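Just one protein chain is left out here, and the rest sit where they should.
Right, chain A next:
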C-alpha cells in the first residue's frame, strides 16, 4: 500500500524536477524514489493479509513479492536509461513520471480486491504504455506502434469492462469474495460464465496470449527499446499476478468449466510464440515472440491451478523479467553503436563478434539467453521446472508434451544469438558501456545464476 501512495506523490515530484535547468538530477532522483518505494513495500512484510480502502485492495506476502519484482525490474530498467541525455527531443521528466505512475497501476492490479481496482490499475498501466510507446515522436514506427497499441488496447478494455459488467449482473458484487460466495451457492447463471470469459479475454490481451497477440511484435519493435523492456517485464508480471488473483480467489469453484479454454489458449500461445520466432531476423522482434511464448509457459501454471501455482508464477516472473532485462540491456548499447544510416541496428548480425569486442556483454547475453531457454544452472530452468511440475501434478500431460517440444524449438532461436556472439566474425566497432550500466547487467546476471544454482533461496522467501 505504501508504494502506491509514495510513487503517486513522488511521480509528481519528478514532474516538478523537470523544471530544473539541468536534467541530470532526474535519473538519480527517480532511482532514489524507486528505492524508497522498494523499502516502503517491504514494511508490511510478514504481517498477514491486510485489507485497505473498504475492501478495495489487499496486501500480503504474495502481493508484496510481486510488487518487489516489479520495483526491482523498474529500477534496473530506469538505471539503463542513462537519463535520455543523448536525445535533445526527449522529455525525461515526463518519461520518468509516467513510468512511476504506471507502477502504481501495476501495484493495483497485483493486489486488487475489487474488480473496479483491477480495471483502474490496468488502465493506469496501459495508458502509460501507449504514451511511452509513442515517445519517439519523430520515428514513424514508434507512432504507428503507439496507435496500434492504443486502438487494440481500447478494444480489449471494452471487452474487459463488458465482462466486469456481466459479472456484476450475475453476482451483484464487484469483490472477489462476493463472486466466490456467489459461485459457492451453486448453479451460477449464464451471465457469470459470459462475464468470466470476457474478463479473461481482456486480460489475456494484455499478457499477449494467442489469438490476441497480434499487437505484440509490431508494438515491441516500434517502441523505443527501453520501453519495450518495460512492457515485456512489468506489464507481463502485473498481468499474470492479476490473472492468478482473479482465478484463484474467485473462480476455483468452476475450475472444470474454464480450464479447458485456458489450456487451448495456452497451446496456441506456445505454438505461435515459439514457431514464428524461428523465422525472425530482428532480435527485438524475436524477443517479442519470446515474450508471447513465455506468456504461454506462465499460462500452463494458471491452467493447472494447484497449490504450487502461486510460487511457480512468482518464480517464473522473476526469472523471466531478469533475463529479459539483460537481453534488452545488451541490445540497447549494441544497437546504438552499430547504428546504420541513423537507425539502430537490431538484427542478429549486430551481435556478430560480440565476444571479442566486449566479453562482458557477451557473457551477460549468454546467461540471459540460457535462462530464457531454460537451461539448468539458470533461474529460467527452475521457473520452467516449477511450472511444468504444477501441470504434472494436475495430470495435464498432453499440455506438458507440447510445452516441452516448444521449449526445444525455443533453444534454436535463443542459441542463434549466442552463436552470433561467439562464433561469427563481426566488425570491430568498440562497444562502450557506462560503469553503472555494467553494474546493473552484472547484478542481473548474478541473480539469474544464483537462483539457478539455489532456487531455494527465492522460494523459501514467500
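Here, a contact is a pair of C-beta atoms (placed from the backbone, for glycine too) under 8 Å apart; a residue touches a chain by one contact, two chains touch by 3 or more; residues count from 1.
In the analysis below, contacts and distances are computed from a predicted model.
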item: Among "Lipid II isoglutaminyl synthase (glutamine-hydrolyzing) subunit GatD", "Aspartate carbamoyltransferase", "Peptidoglycan D,D-transpeptidase MrdA" or "NADH dehydrogenase subunit L", UniProt-listed name of the chain not shown; value: "NADH dehydrogenase subunit L"
item: Listed residues A:130, A:215 or A:414, member touching the removed chain; value: A:215
item: Contact residue for the chain not shown (choose from A:56, A:181 or A:275); value: A:275
item: Residues from chain A at the interface with the omitted partner, ascending; value: 148, 151-152, 155-156, 159, 190, 193-194, 197-198, 201, 205, 211-212, 214-215, 217-218, 257, 261, 272, 275-280, 385, 389, 393, 409, 412, 454-457, 459-460
